[in-house]
Structure formats: structure tokens, C-alpha cells
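Read the structure below first, then the notes.
Just one protein chain is left out here, and the rest sit where they should.
Let's turn to subunit A:
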Amino acid sequence: MVATTDTVARNEWVPCGWLGQIAIGTNLDTMIFGQPIRVARIAQDDYRVVELSDAGTEGRSLPVQTRYNCIFTTLGEPTRALPEISEFDEPDRRIVGCGSVGVSTCPYRLIENFLDLAHLCFIHKDILGDPEKSEVLAYKTEHRKDADEIWAVDCSFYQPAASKASTSGQMTKYIYRVMSPFSVMLYKTVNSDPSRNDAICVFIQPIGETQCLAYMPMALVDDVSTDGDIIEFQQSIFLQDRVILENQRPALLPLDPTYELPTRADASSIAYRRWLKAMNIQFGILEKQAA
């Protein structure tokens, strides 16, 4: 695999491991954007990331940040900082990491799947949706120019069992937030306290154009479930999506709106694709746009 030359992609922060994955004094060899890298854990909270040559020798050092249960790095010079997600700082929150899951598709199909309300009642039937209540009500999308993020607000969907803590069906309210081409999150109604939102993130490590690792840190209001229960719930949902994600054709994302035809429920996907096109990102995109 060849490292991407796409500076738009190279200038983003992406995860390359989760906290606790690497024992102190050991390394994890992995890859971002086709570039082999080594993540070394020097001490408890001290990580170093370097590029590796094809022969496996260590090269240039890369910037490192640890946050949201993940280790982040970048190949370029990011203009966009890591997002602020204040829920992770609230003292009574459950912060659960959920590890990472490998998926063979481009990063953007994962983001779109996470943004998608209409699939919930088919792919997550009896849990996150009911095929008899498949309607997606109108919601609003916004390009927030100050932070350069895409938001979808006023989303709601009927859910038979919205989370591990649910005991009955409910109209779940969602807010979606795309913080970068490779990261997305949602805020959804907390079962026990409608004034608060669970925050569920997906940070994507793009290994190659059609190979990803997805990290799902969550900040939840749930003092009942065990970490194991929460991880099991989240992973079972994710595995249902993975079957879809790995069978979309093509695996690269088409940005031409006549190649894949959206409907109103896809407003967030439409806004996301427009945003990607406007930033002229090339990595993982079907149409190689003129540079």
C-alpha cells in the first residue's frame, strides 16, 4: 500500500489505538492512510508515534494526543483541532471505550451509516427500530461554519430498545454531529433523564482507502449496566452494520449525486457529501477530482 498524497486527508487527526491497548514499554505497528506507523507506549500516559519504512525502520516522528479513550495522530499539519465533547468531562458519566472494530470499506460509508436513521428499523429491527414505524420525520441539517462541522438536529425515531438501559419503546430524539471527515457523534435522549443526552462517538482510523478501524468511545448516563453489557450491546449493533458496510458497491464513496440517489431522509448524508466535495478530499473517494 502507498501512503496517500491527499493533503486534505493527511491534515486530519485520526485515531491509531485505544488507551490501554498497548502495554507500557511495548509497541503497536499499524497504518494510517496507507502509511505504516509505530505507536509506542513509553509510560502510563506517554505515547510516541513514528512512521515506518517498508523495511520496518523508524522514521519521522508524528504528533500525538490522547483523548476520548483514543490515541490520535496525523501525517500532516492539522488546521482542525480535536473536537470538544464536554460530556466526557462530566464527573458522573460512564466513559466506555468499546475497543475497535475492523471494517472493509471506505471511512465515509461508516460515517454515513452512523448518520442514517432510515436503516435502524431494518438492520437493527426490534432494538433501534420497528419496521412498522419506518417513517423518518423531517429534520434539519446545518453546516456550522465556525467549527466547520455538519450537524443534523431535530431528529427523532421510534425505538423499541434504544439502549442497554431501556425497558420499553420510545420516540428517541437525536442530534448528529460530524466533526471531521473521519469522526462523527450523536447525542440521544437518556432513558432515565430526558434533560440529558448520551454522547456516542465514532472515530475512524483509515488504514487504506477501503480498510478502516472504528473506535466508539461513549459518555453515558447509566448507573445500572456493566461495562461488559454496554460493550456487548454496542458491538452487537455494530456487527449488524458491518454486514451492510462490507457489501455496498462500490466500496469507495461516489460524490456524484446521480450515481447514488438520495431521498429526504438522507439529508445528513447529502450535506456530508457536499462538504467532502467542497473540501476536495480525494482519499477513499470514487471520482478522483481534478487537483
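In this section, contacts are C-beta pairs under 8 Å (C-beta built on N, C-alpha and C of every residue); 3 or more make two chains touch, one makes a residue touch a chain; residues count from 1.
Note that in this section contacts and distances are computed from a predicted model.
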Undepicted complex member, UniProt protein name, chosen from "Rieske-like 2Fe-2S protein", "Conserved domain protein", "Energy-coupling factor transporter transmembrane protein EcfT" or "Phosphate transport system ATP-binding protein": "Rieske-like 2Fe-2S protein"
Omitted-chain contact residue, chosen from A:Val2, A:Ala23, A:Ala43 or A:Leu261: A:Leu261
Candidate in contact with the missing chain, chosen from A:Thr7, A:Ser134 or A:Ser156: A:Ser134
Residue numbers in subunit A that touch the chain omitted from display: 112, 116-119, 121-123, 131, 134-136, 243-244, 247-250, 254, 260-266, 269
